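The complex is shown incomplete by one protein chain, all other protein chains being positioned as in the whole.
Showing chain A:
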Amino acid sequence: MSYFRAENLSLHFGGLKAVDAVSFAVEKGEILSIIGPNGAGKSSIFNLISRIYRPTSGRIFFEDQDITEEPPYDIARLGIARTFQNIELFENATVLSNLLVGRHRHSSTQLWQELLFLPSVRAGEKVHRRRVEQVIEFLDLEPYRDKLISGLPYGVRKVIELARALCSEPKLILLDEPSSGLNVEETDDMSFWIRDLKNELGVTVLMVEHDMTLVNRVSDRVIALNYGRVLVMGSPTEVQQHPDVVAAYLGA
């Protein structure tokens, strides 16, 4: 049984088939990239997994559990974290509190305990703070701890999104175009971090990406999509050289 599995996943908006009977599996500890031209349905698949959209048909399994009907907030609880293509950070909060929201799934304190800030809450906060600090160190975010998001440049925000996802200590992380809007140097850093995610933290990565250099550098396997359907699945070079993929990108 695969670690994560999508079976015949479909998402139709009226007559438009954004995702059309897509099936794929992610093995534990691998980095799987989804590529495809604009509008191929890549981000829609992510939105289906994180339950922003409800699939028209098909099922999603994670660790042999059917998660198709889980409410969106329970997806994170199960250990699936995600980042967004167009940064969805909490703008008017500090970096630290953004990252602490990432810890939400690990908090177990009750409202009345928090109102009184009982020792149990304080202890919990310290644990959260320590975990957040580890992520900050991992992603070199030390200079920004107490800065407001609204004052930070795009490249840093992108890293903070990754950091927030990591703070939830996910088993599977969904990266939606981690390199979009980054310069060459930042993309380089990102590719090292993505490898480290897998090698050091043992997180399984499912990634949507346009930058083929990054895809080649980090991916174990690649899925190519077009018009909501899977074209090819295989190693990065296999997929890139496949005639259907070339046709989809360049036109036949």
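As a working rule, contacts are C-beta pairs under 8 Å (C-beta built on N, C-alpha and C of every residue); 3 or more make two chains touch, one makes a residue touch a chain; residues count from 1.
The rule is short, and it goes like this: contacts and distances are computed from a predicted model.
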item	value
Absent chain [UniProt protein name; select from "Cell division protein FtsL", "histidine kinase", "Branched-chain amino acid ABC transporter permease" or "Two-component system, OmpR family, response regulator TctD"]	"Branched-chain amino acid ABC transporter permease"
Candidates A:R5, A:K42, A:R157 or A:K171 - the one touching the absent chain	A:R157
Touch criterion as defined above, residue of A:L11, A:I34 or A:A81 at the omitted chain	A:A81
Option touching the unshown chain, where A:E133, A:D188 or A:E238 are the choices	A:E133
Full-complex contact with the absent chain, from A:I31, A:L48 or A:L100	A:L100
Residue numbers in chain A that touch the chain omitted from display	47, 50, 52, 71-77, 81-82, 84-93, 96-97, 100-105, 107, 109, 111, 114-117, 121-122, 124-126, 129-130, 133, 150, 154, 157, 164, 168
